[in-house]
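This report concerns only the one structure given below.
Shown here: the complex without one of its protein chains, the others still in place.
Let's turn to chain A:
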Amino acid sequence: MSLLEVRSLKKRFGAVEVLCGVDLTLEAGEVLAVVGDNGAGKSTLIKHISGVHRRDSGDISLDGKPINFESPKQSRGAGIETVYQDLALADELSVGANIFLGREPTRRWLGLLPVIDRQRIQQETQRLIDSIESQIPDGASTVAGLSGGQRQAVAIARALYWDAKVVILDEPTAALAVMERENVIKLSRMLASKGVGVIYIGHNLVEILEVADRIAVMHRGRIVHVTRSDDTTQEELIKYMTGYSERQGHAA
C-alpha cells in the first residue's frame, strides 16, 4: 500500500480543464519530484492534496484511507504539510513562533489563564534547529532578518516537527542562492530518510535529478511520464515536459 494515492483526479476551472485524470502514488521515505512547464497543472495538483482546492472527480487516499479535505487545516491535521513557494512566514514573529504558529503549546498562568508556553517553544525550537544543522542562528530571532535559505529551513523545520507523513515542497529553491539550494536538497533528503513522503515541485532539472528518487512529468493536466531518476536524463525529461515525445508518438 502506498502512502499517498491519487487516482483519476479531475478539475475544471470554468472552461479550462486543468487536471484531466491524474494518477500518482507516493511511497513513504521517497522524494517524488513533479516537474512540468508553467501551466502544466503542478500547483493545482498539490493544492488538491493540501486541501486548498476541491476536486470535481477522482480519489485521493492517505495510508489507504480515502480523504476529502475541505480546508488546508484538515489536511495538516491528517499529516500533510505544505511548504509554499512564498514560504508564508510572519516576519515580525520569531523562528520558534513561526514553527508553532496556530499550534502553540499553552500552560495555565497562576493555574487559571491559558498562556503560551514560551519556554517550551524555545527549547523545542533549539533542539529542532540543532537537529537539522540549518544555520538558523537562534530560535528567538525574528524571521525578518533571515536569508531566503534560512527561511526555507524554518518552513521545513515546521513540517518536520509536526511529524508530517507527507511534505509538499512547492518550488523550494526558486528564490535561493546556489549555496542555499544545496542545503534545501539536503533537508529534503533528510525528511525522506525519516520516513516522510516528499513531493518536490520544481523546474530546475539538474536539481531535480539530484534530489529525487522518482520523477513524474506533467504536461497539460496529465502525468505523461514517471521514471526513476537514475534511469533518465535531462533531455528525456524535457521531451516529455514540452510534449515533444507525445507528438512524435502520434506521428509514428
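Here is the rule we go by: a contact is a pair of C-beta atoms (placed from the backbone, for glycine too) under 8 Å apart; a residue touches a chain by one contact, two chains touch by 3 or more; residues count from 1.
Simple rule for what comes next: contacts and distances are computed from a predicted model.
For the chain of the complex excluded from view, the name given in UniProt is "ABC transporter permease" [choices: "ABC transporter permease", "Sigma-70 family RNA polymerase sigma factor", "3-oxoacyl-[acyl-carrier-protein] synthase 2" or "Glutamyl-tRNA(Gln) amidotransferase subunit A"]. The hidden chain makes contact, of the residues A:A174, A:M190, A:L209 or A:I238, with A:A174. Note that of A:G14, A:G64 or A:G102, the residue touching the chain absent from this view is A:G102. Check A:S61, A:Q122 or A:S147 against the missing chain and you find that the one touching it is A:S147.
Within chain A, the residues in touch with the undisplayed chain are 71-73, 76, 82, 84, 86-93, 97-98, 101-104, 106, 109, 113-116, 118, 135, 137-138, 140-142, 144-150, 174-180.
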